[in-house]
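A protein chain is absent from this complex, but the other protein chains hold their places.
Order as written gives the chain letters A, B and C; numbering starts at 1 within each chain.
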Amino acid sequence: MAMKKFMNDPADLTPELLEGYVAAYPSKVKLVNGKLVCRAEEKSADKVALVTLGGAGHEPALSGFVGEGMLDISVVGDIFAAPGPPNVYQALKMAAEKHVGVLFIILNHAGDVMSANMAMDMLENDGLADKVKIINTHEDIAPGVDTPIEDRRGLVGCVGVYKVAGAAAEAGKSLDEVFAVADKFNNQMATLAVALKTATHPSTGGAIFELAADEMEIGMGQHGEAGTGRSAMLSADKTAEVMATQLIKAVGATEGDSVLVMINGAGATTLMEMFIVFRGIKTYLDTLGIKIGASCVGEYLTVQEMGGFQMFIAKLDDELQAAWDAPADTAYMTVR
Amino acid sequence: MAMKKFMNDPADLTPELLEGYVAAYPSKVKLVNGKLVCRAEEKSADKVALVTLGGAGHEPALSGFVGEGMLDISVVGDIFAAPGPPNVYQALKMAAEKHVGVLFIILNHAGDVMSANMAMDMLENDGLADKVKIINTHEDIAPGVDTPIEDRRGLVGCVGVYKVAGAAAEAGKSLDEVFAVADKFNNQMATLAVALKTATHPSTGGAIFELAADEMEIGMGQHGEAGTGRSAMLSADKTAEVMATQLIKAVGATEGDSVLVMINGAGATTLMEMFIVFRGIKTYLDTLGIKIGASCVGEYLTVQEMGGFQMFIAKLDDELQAAWDAPADTAYMTVR
Amino acid sequence: MTITAETIQTMILSSATELRSHHEELSVLDSATGDGDHGTTIARAMDAVVKAAQDKASEPIGEMLHACGWEIMCSDGGSTGPLYGSLYMGMGKATKGKTELTGEDFAAMFEEGMATLRKQTKAEPGDKTLIDALVPGVETLRASIDAGKSIPEAMADSAAAAAAGAAKTCDYQAKFGRARNLGERSIGPVDAGATSMSYLFAGFAAAL
Partner (left out) sequence: MTITAETIQTMILSSATELRSHHEELSVLDSATGDGDHGTTIARAMDAVVKAAQDKASEPIGEMLHACGWEIMCSDGGSTGPLYGSLYMGMGKATKGKTELTGEDFAAMFEEGMATLRKQTKAEPGDKTLIDALVPGVETLRASIDAGKSIPEAMADSAAAAAAGAAKTCDYQAKFGRARNLGERSIGPVDAGATSMSYLFAGFAAAL
């Protein structure tokens, strides 16, 4: 069957989507050298810059969060493919030469990590590596919380890291301080994904996985990499409870604690469904006496038109709550 | 085939989704009487209130735009079904009793219009109807621009009306002034929808329309009501040009004019695709010498997991540009 | 011969049962030219009707019918709510305070219901809406009563005329509702609302 997507030559997907994005939000972002999405107006040099990298095809992530209060540069690869080391190096160099420090946020996926490592090696040759601190996100709990962190993927949690670290950077904190807040958040967050329906890889036209008509899969990755939790379809309430139970356990939240809950739609799952799921989570957390200090429901990191969502929970303290609530002005996350 | 959606009892879809929505955004919205989505903090009485009505299942529309700078009350019906006159009446009464005036925005769909008319009759009995002015949106150009306006549907353009009228209301303008800005915008906007893939009606589990594997339909309504423009799949650039050509003609924009362009995803169409389409529009408008004064790309009024999008274009002048750029703080549209 | 409030209640419940038993078919019909939910909406409206008819069992006919209409209005029924709601409310207005109805009362009740419904819409016969079942249904009822037939006989004639009217909608092009944008492609399927209206009349007739 023909792929039903609005596109021109599949080989041009990434450059065209980036051109369209910056054309739609010219007051927020600009494109440097074709693959680096940078703020339209640069942050002042005395503030720490935030740099991240990742494949395209997950819009609005990652580049949708470039702007005041969040990222400074997003290095874009190709569809579901990490950017090559040279571009990552260029972004790090630009940021490190201009700013007092750079927080470099890497989602734990093999290609991203390898590219990031090679770029850091190149930066080392320039004597700039000391200005960079790395946060590696790996909050997927699908393989189990005892799994070594290098085996746990980075999912939508990166958006939370951009937000809290971005607030610290915008406030003029030092690199060590910005790192500290990001690291704290990174260590008390967890995500679990559930998939209902496959998506079409826009370059190949092929389905990225298969699921039977009555099946769902908890633990699916964000490129259709399967997890280990296939089951029959559950109700929204049951799905919410099963997933929230594991997440709450993973972050170690107990009665009286406050958490951030994010529901991130994979693509085809409606906000209607996500609201119903959110209601289920709220009901469940109420029974545990856990407070929802902050929440958002929407599409932040998608997987084309996949059906499903990622449920994200992080423990909040006053510092993280304030950082989450701080102003931001990006195309896909704005806080007044 | 079983419907693959996260839900509980289909009969509870609307109340559950509304509960989930207000639970996720408690600082922005609250639920009154089960079906009225109101601002968490009411606007002061000396400002004009904005009230709208419509069915559920199109999230984030319409209730996602309740908040500072946009709507005051959204009266929610059931899935794809207008709210009954009694609830609409209650909302209008609440708003008219408290505020200096009410702008009542109705999307032109049979059920909504009938409900609104009956509610206005009831309000007349209370002597409150004079405090209300009505904007009926009917910017769908699918049936042709010469078609009588009662035969043209209201599509995503309502969101633009909420924004510009909301800015005027927030600025303390009189009802006549708020009406005037909304009316001006309403008369120089146009929308065209394109569908690629059907959606499942969440109450029945049935597909809302059929399209062959290689077909698209320009002019599809937002409930799967067919249009008249079935054709073979076109490229993103071609789709953008075909649609933009008609819209530009409908709003009468010419060289030197400035327009607002909104791309509204129907549900399953990715931001990636919409960015590529936006790039196509930009290229086309550049050739005409028409400036894009404002733009946004995202999901504002969805049709479940339908594949496709609505392209919206409105002519801007300084007043409308300023109103569009004015601050807003709703769950699904925030402007700093 | 007259009929009592109890019989009217039986008619109401009978038509609710009839409509609910066809809800899936009605949604399928609606999906051909509309948004595929007419059966769902009708089922929700009929739940409201049954509740109102039971709550108001001891009240006069007009009060019972008015309550049915109001509850339909409250059921968030898209186009169906205001249309069906005002049909019942108009029928209630004509029978306010009455506990039994003559043949003349009975025909007038339907006429007032139709008039109230028609205030909500400019649709005329031939426009492929529920008007295409309602108008022949009510006109035939009046003609049969005027011809001296009994209420059950007249109601049976009426139901047959409503059904025939609904069946003919397949030849019409939609001028109202969600189907109007389809243009000529709306010709072919019968209209969902006309079909449900014919089941309403069939349900009334079956109870007598």
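The working rule: a residue touches a chain if its C-beta (ideal position, glycine included) is under 8 Å from a C-beta of that chain, and two chains touch if they have at least 3 such contacts.
Just so we're clear, the structure is a prediction, and the values are computed from it rather than from any experiment.
A.B. asks: Given the contact rule set out at the top, which of the displayed chains would the hidden chain touch in the full complex?
C.D. replies: When the full complex is considered, the omitted chain touches A.
A.B. asks: Of the residues listed, A:A45, A:A110, A:V145 or A:A212, which one is in contact with the missing chain?
C.D. replies: A:A110
A.B. asks: Per the definition of touch given earlier, which of A:R153, A:K173 or A:R279 contacts the omitted chain?
C.D. replies: A:R153
A.B. asks: Check each of A:M7, A:A49 or A:I79 against the chain that is not shown and name the one that touches it.
C.D. replies: Answer from the full complex: A:I79 touches the omitted chain.
A.B. asks: What residue numbers in chain A mark contact with the hidden partner chain?
C.D. replies: 14, 35, 55, 76-87, 109-111, 114-115, 117-118, 140, 142-143, 151, 153, 201, 203-204, 206-209, 219, 221, 223-228
What we mean here is this: only the chains that are shown with their structure count from here on.
A.B. asks: Counting only C-alpha atoms to place each centre, which chain is farthest from chain A?
C.D. replies: Between chain A and the rest, the longest centre separation is with C.
A.B. asks: Calculate how many whole Å lie between the centre of chain B and the centre of chain C, each centre taken as the average of the chain's C-alpha atoms.
C.D. replies: That gives a centre separation of 32 Å.
A.B. asks: Centroid of chain A to centroid of chain B, CA atoms only: how many Å?
C.D. replies: About 29 Å separates the centre of chain A from that of chain B.
A.B. asks: When the C-alpha atoms of chain A and chain C are each averaged to a single point, how far apart are the two points in Å?
C.D. replies: Chain centres of chain A and chain C, defined by C-alpha means, are spaced 54 Å apart.
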